[in-house]
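The block that comes next holds chain A.
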Amino acid sequence: MNDTYLEYQAEILRMTDRDPKRCMICGKCTASCPAFSEMDFHPHQIVGMVERCEFDVLETVEGLWHCMSCMACSERCPRDVQPARFMDAVRQWRIRKQGGEHLHPQQVPEKIDEATPQQAIAAAFRKYRK
Partner candidate 1 sequence: MQVNGAWQPTIVAFCCNWCSYAGADLTGTNRLAYPANVKIIRIPCSCRLNPLFILRAFGRGADGVILCGCHPGDCHYTTGNYYARRRMTLLFSMLDFLGIERERTRVEWVSAAEGAKFAAVMNDFVRQITVLGENKRLEDFRCK
Partner candidate 2 sequence: MQVKEKAIELLSSGKVSRVLGWKQGEFCYDLTPAVFESAEEVERSFVFSPLAGANLAKYLIAESRKEGVVAAFLKPCDSYSVLQLCKEHRIRRENVYLVGVPCEGTVDPDLLRENAKGLTAVREAGGTLVCDTLYGEKRVDLSAVLLERCKVCKSKKIVVFDELLGENGEENPQSTRFAAVEEIENLTPEERYAFWQKELSRCIRCNACRNVCPACSCETCVFDNAKLGTDNKAPASRFEEQYFHIIRAFHVAGRCTDCGECSRVCPQKIPLHLLNRKFIRDMNTLYGQYQAGADEESLPPMLDFRMDDCEPSAARGGKQA
Partner candidate 3 sequence: MTFRYYPGCTLKTKARKLDETARRCAAALGAELVEPADWQCCGAVYPMAKDEIAPKLSAVRALADAKAQGQELVTLCAACHNVLKRTNLDMANDEHTRDAANRYLQLPEAYSGETTVLHYLELLRDRIGWDAIRAKVTHPLTGRKIGAYYGCLLLRPAREMQMDDAENPTIIEDFLRAIGAEPVVYAMRNECCGAYVTMEDRAAAKARVEAILQNAQACGCEELTTACPLCLYNLRENGGALKVTYFTELLAQALGLEAAE
């Protein structure tokens, strides 16, 4: 296994403070996920990829950006693995690694309407930008 990937793994484990080895692949996270149909890979798979150091795949996973951060997966996980933390950590790792910018400020105006609370904009930037 390559050393860089091990470093990535260590970084993600530090961020999540959870142990992916505790996952027993029951799929309850994925069963609870409201964004299932939009995702290419699903919460239990993200946890598994971190555990198996598959950062080549994680680099391209698009499902991360569809996660609604609703924490239903974390709440219902019977092993306290907290997949939502892994989602967030991998997202952070991607953003930090590519120097940020999943969302550009220029894109914002077209995405909002009159009533959009700024909470939504702040949240989008927090989640998708460094």
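Keep this in mind: a residue touches a chain if its C-beta (ideal position, glycine included) is under 8 Å from a C-beta of that chain, and two chains touch if they have at least 3 such contacts; residues count from 1.
The candidate set was assembled so that all candidates are chains of the complex that A comes from, given by their letters.
The structure displayed is predicted, hence computed values, not measured ones.
Here chain A is displayed by itself, and among the listed chains 1, 2 or 3 from the same complex, it touches 3. Across the complex, candidate 3 is touched by residues 14-17, 34-35, 37-38, 65-66, 68-72, 74-76, 82, 84-85, 88-89, 92, 103, 108, 111-113, 115-124, 126-128 of chain A.
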